[in-house]
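Complex shown without one protein chain; remaining protein chains in place.
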Amino acid sequence: MLGKAKLLKVYLGESERYKHKPLYQYLVYWLKEKGIGGVTVSRGIEGYGQDKVLRTARLLELSSDLPMILEIVDVAEKIDPLIPEICSMVPKGLVFSTDIQVYKHGKEQ
Amino acid sequence: MLGKAKLLKVYLGESERYKHKPLYQYLVYWLKEKGIGGVTVSRGIEGYGQDKVLRTARLLELSSDLPMILEIVDVAEKIDPLIPEICSMVPKGLVFSTDIQVYKHGKEQ
Partner (left out) sequence: MLGKAKLLKVYLGESERYKHKPLYQYLVYWLKEKGIGGVTVSRGIEGYGQDKVLRTARLLELSSDLPMILEIVDVAEKIDPLIPEICSMVPKGLVFSTDIQVYKHGKEQ
């Protein structure tokens, strides 16, 4: 996937679940099964989305649903067909993409 | 805000303050009041900016000002008018944008 590719970012809540699993974990396994090139998950410390409810690590009662950020990288031909299903899996989340230029992907040349 | 939109990223120091509040917290409240679609804050573990001073979680005396990263998402029409004010609020920070394509924003269709 060197050259032109796509970064898809997915933002969701840590407490969201899907098929008896944390949603972000389910998504990572699912993307790996689909053969997507690379996925990285980070945890934010604060944030709000479309519902305008602020989740923050500063308040205990609001800290159980901190933002999780997934960065998904592959060529558009592999990512685009998955976007509708990803969107349906994250009912409250944010999903967007940006174009990237890949210079290195492990041992791939 | 589905379709073409803008991701604005703001990098600042955890210890920076504004109107008696941590600057990053002030910015999140301020952006929410302005009706901006979504904001996520993450904490870095190391970094340097224009002043070339390395802040790192590895050295206690330099770990009180770790980099904070704000990711701000909305259409350009809503973000662009706020950029001058944001830049004036982060005197030592980094502010940049990139174009994105939004596929999902909570219940918004």
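For reference, chains read A and B in written order, and residue numbers begin at 1 within each chain.
Criterion: a residue touches a chain if its C-beta (ideal position, glycine included) is under 8 Å from a C-beta of that chain, and two chains touch if they have at least 3 such contacts.
Note that the structure is predicted; figures quoted are calculated from it, not measured.
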Note that subunit B touches the absent chain at residues 11, 42-52, 54, 58, 67, 69, 83, 86-87, 90-98
Considering the whole complex rather than only what is displayed, give the residues of subunit A touching the chain that is not shown.
-> 5, 7, 24-25, 28, 32, 37-43, 71, 73, 98-108
